[in-house]
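Dumping the structure here so I can ask a few things about it.
Here the complex is missing one protein chain, while the rest keep their positions.
A and B label the chains in the order they appear, each numbered from 1.
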Amino acid sequence: MQTPAPFDYERATSLDGALATLDRLGSDARVIAGGHSLLPMMKLRLAKPAALVDINELHELEYIREQAGQIRIGALTRHVDLQKSDLLARHFPLFRDAENVIADPPVRNRGTIGGSLCQADAAEDLSAVCSAAKAQVVIQATGGARVVDMADFHVGPYTTAVAAGEILAEIRLPLRPGGGSAHEKVERRAGDWAIAAASAVLWMDGGRISEAGIALSSVGLTTIHLSRAEGLLRGKEAAPELFAEAGEVASADCSPMPDGRGAVDYKRHLAGVLTMRALSRAAARAIDQEA
Amino acid sequence: MAVVEERPIGFGRLKRKEDERFIRGKGNYLDDIELPGMVHGAVLRSPYAHAKIVSIDTSRALAHPNVAAVVTAKDLETLGLAWMPTISYDTQAVLAGDKVRFQGQEVAFVIATDEYSANDALELIDVEYEPLPVVVNARKALDPDAPLIRDDKADQVDNTASPTWEAGDESTTDKAFAEADTVVSRDIIYPRCHPAPLETCGIIADFNPETGQLDIYNGNQAPHAHRTVYAHVAGLAEHMIRIKTGDIGGGFGNKVPVYPGYVCAIAGSIVAGVPVKWVENRSENLMSTGFARDYVMHAEMCSKDGKIAGLRVDVIADHGAFDSTAQPTKFPAGFFHIVCGSYDLDAAHVKVKAVYSNKAPGGVAYRCSFRVTEAVYLVERMVDALAMEMKVDPIDLRMRSFIAPEQFPYETTTGWTYDSGNYAETMRVAMDMAGYEDLRREQAEKRARGGLMGIGVSFFTEGVGAGPRKHMDILGLAMNDGADLRVHPSGKATVSISAQTQGQGHQTTFAQIVAEELGIPPEDVDVRYGDTDQTPYGLGTYGSRSTPVSGGAVAVVSRKVRDKARMIAATMLETSPDDLTWEKGRWYVKGDPEKGAMIEEIAKRAYSGEPMPEGLEGGLDGQTIYDPPNLTYPYGAYIAVVDIDPDTAEVRVRRFIAVDDCGVRINPMVVDGQIHGGLAEGIGIALMEVLTFDDEGNCLNSSFMDYLIPTALETPDFELGQTVTPCPHHPLGAKGVGESPNVGSPPAIVNAVIDALHETHGVDHLDMPCTPARVWAAMQGRPEPPQ
Partner (left out) sequence: MNVSMTVNGEQVSRDIEPRQLLVHFIRETLGLKGTHWGCDTSNCGACVVLMDGKPVKSCTVLAAMCEGHEIRTVESLEMNGRLDPIQQGFHEKHGLQCGFCTPGMLMTGRALLDENPDPSEQEIRTAISGAICRCTGYKNIVAAVRWAAENSETARSADRSPIGRAPEHDYGQEV
């Protein structure tokens, strides 16, 4: 079996301790949580951090709770807990949609939301989910914390706003009335990365869309945030024709690369189809909530 | 273990004897074995598909404290081991010396104290390469400007690996096409895929310098043949080589070849005098071990008076950088010329030419029955294409064209003699199970509402159980297999066979054969296999040959023992052997059933000092080498039902009905299990498994992240049926079956996909794998062949 190169290892016992260790070890140290993105890369020798800071014991970062008009999720929360959370399913059902098709059950027992977001692979479903949900993230450093909008979190391929010496600590989702959401994904086989996936969150007032969040996975160098499609929907009545139009915008506004999963035209086509489907289901769920 | 209420003595659904160790986690697989003083090997592989090796610097690796040695081609040359012969009478580099010829080719072998250090050391070997132009497309391999891959061979002027091989008759076929009512032609590719057993390949070589004995532990489907090859390759004494295969985590043809890593480990052990273990990782397995298929085919089929009348096939076979395909010597294209399939065809002409390419060597693997998978895929796709052109139901065309029961034994126009068959009956059973008429109705209704549903049929006949010694040898070794049977004084028995299980249940099914023939309960029959010191010589398990050949041997040797038992019983009962009759486990006097002798009484007698019959030696055992008179020809009717999402083009296999006829079934539970597994593999091949390469020869599917294998969510609840048409020449009436599901299922699925899309989208052909992207492109009118 392929095995990682040697590294130093420290196990964090507190968040402050983890931050202090990162400061001490410098930029060639990496935080590791579930490790299901980092360890495979290390086994293939594509990543060779000099040191790992294991944050798996920071249980204070594992939570999903309602607080101050938001749902707040600790960064160490495992995929399986996001999948099972009834609180999350009630307010943001797209999380369960996504988790049902993220990787596979044993991987979901270890992988974390923080790890997924920080990996910043364009194919990460949760990045699109959080982007569509208009999430904010809390980034901790030794000096204090700062809050960053999801729109500003993914800076480039595999690159986020988390700087050296910082740790992603929390994800915050806005709780507003009239919300409905869905995540739609097409993959070649269960557990695979998406060929394309669409996350949609709608906040509705009667039949009218007051706010929309739409994001795509796997069809660009990073998560695609469809602000133009969101603008198209804002203030309008939910209707199949409107969603079809949004789908066309989605097809046009993404930048898929050809690869083993599909050619460019197919991925663009999927982006459109899945955006439409996600919006339809999101609207139906929003209306159900109100009813 | 729990007691079974109904425990068959002989054939029947006997639960497996071998299960216990596996469910307790006590299997004995290659990587489980640890020997004192054992060291670990790792292989450095080429990142380039075609490049000159300018220099190899091993000094940094040698400086690693845990590294014992680094072996390169130069070192092997001094041992005469830098190149080795292949099963196809070609040569293959053990470690690349002059240049590398495929991505993943072996360049150096590191020996270290442990696996982690060996992997570290690979990064410390510096190789300078000079890249050369690459050819990965078989259709381009013979272009005038294609780079010459095998410049190591004196007479090699181009990338021909094996000259054109022909079967059938060209002029008869031309005539049939000239007179035909309908003619269709297709370009059909069977893409490169990989058997990918869950356990990768590996070896422990343990040479004892004091005794000269070489012990090899190796998951290996043909241990005796390997021993002979090693003796030849390494100049060792064959009788001083012992190969022990323990438990094997899947073979599927992947564990038939001799791999360079094996030779390196053996060389390492001979030189160092300690056991050397080498186990490949998954990317090595996918990139360098024996792949399957890679056949580029052009075919034409014609009909006359509503029946299939003629078939022409032209094949370019991509063998990779070295020709290491495994097949009997006289059949360089394997059994591909069984391509007339289940149909009564007088006119067929088949040509197969093999080429080299800058890809890993191989081609014959993955339950292919020596290229029968390619042949059946071709003919079953063409029958559907012809039915489409004739605008007739694909089952109707088959029924009208089948070989009729009274025509058996049937001589095909390409030289096979099919043993037995009643094809229409099997087809009807499948249709009933599927509810064929209802499915067609449902399809019409769905189509009217914009849904896409497909029904695909495949009816295969294959030939397995190689084979008769006058026709079939591998490297000059006849494809016969032996069985030694000893009944002990206690009346229990040991049967030693040369078949090699990789999960097929031999410890149970071969005990059942002895039980059936001798009446000794299966739990009292121990099946020995996998140790060349303890088993008779034979060519191993692949090509579904275990039941046809080794099963035949066990039946024959059991009958020899039973006949000897008869003679002894006659002496015991003081009567003539002709007065005795047999019921399972007992010889008794005809008309006087009380007067008899049970097999265990006869055994006790055979070893005692009591008089033996005139001319017979003591003991109760027998030995045979079985020479099958022919292959066996199992067949089946498969029906696949698929649904395709009209917007995303995702294909789901909703149902799969498989009706197999493999003659007499020793253990129906084991047979069904084999079918389930092969059907899942067929779904993989049809929908997602492929090894693709870019123009630089980079393998794009060299991990399980991109070489996709079906999970429990992609496989339906298979529906199995059976008919039983015994084999007339096999001692038990049984035929092989292990590969049938992989042979028959890909065409059924592809036929179903095309059936779903033909009327609405005009699709009349689509190559595998039918991934969503490829299906969508076909729906847009732009189907692409795979790389």
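Just so it is clear, contacts are C-beta pairs under 8 Å (C-beta built on N, C-alpha and C of every residue); 3 or more make two chains touch, one makes a residue touch a chain.
What you are looking at is a predicted structure, and each value in this text was computed from that prediction instead of being measured.
Q: Would you mind spotting which of B:505, B:596 or B:731 touches the chain that isn't drawn?
A: B:505
Q: Decide which residue listed in B:145, B:574, B:594 or B:717 touches the omitted chain of the complex.
A: B:717
Q: May I ask which residue of B:112, B:125, B:248 or B:737 touches the chain that does not appear here?
A: Selected residue, touching the omitted chain: B:248.
Q: With respect to the chain omitted from the figure, which of B:10, B:197, B:268 or B:328 is a touching residue?
A: B:197
Q: One chain isn't shown here. Among A:175, A:190, A:221 or A:242, which residue touches it?
A: Residue touching the chain left out of view: A:190.
Q: Out of B:23, B:154 or B:448, point to the residue that touches the absent chain in the complete complex.
A: Residue touching the absent chain, from the options given: B:23.
Q: Just the residue numbers, please: which parts of chain A touch the chain that's not shown?
A: On the side of chain A, residues 1-9, 11, 32, 35-36, 39-40, 43-44, 52, 54, 56, 80, 103-107, 109-110, 190-191 touch the unshown chain.
Q: Determine and list the chain B residues touching the chain excluded from the picture.
A: Residues of chain B in touch with the missing chain: 1-2, 15-16, 18-27, 29, 31-32, 115-116, 196-200, 247-250, 252, 281-283, 502-505, 669-670, 672-681, 703-705, 709, 711-713, 715, 717-718.
Throughout what follows, only the chains that are shown with their structure count from here on.
Q: Any idea how many Å lie between the Cα centroids of chain A and chain B?
A: Centre-to-centre distance between chain A and chain B: 44 Å.
Q: Touching residues of chain A toward chain B in the complex: what are they?
A: Per the stated touch rule, the residues are 1-3, 5-6, 45, 104, 186, 188-192, 195, 260-263, 266, 269-270, 273-274.
Q: Show me the residue ranges of chain B that touch chain A in the complex, using the header's touch definition.
A: Residue list for chain B touching chain A: 115-116, 119-120, 123, 281-283, 647-650, 688, 692, 700-701, 705-706, 708-711, 713-714, 771-773, 776-777.
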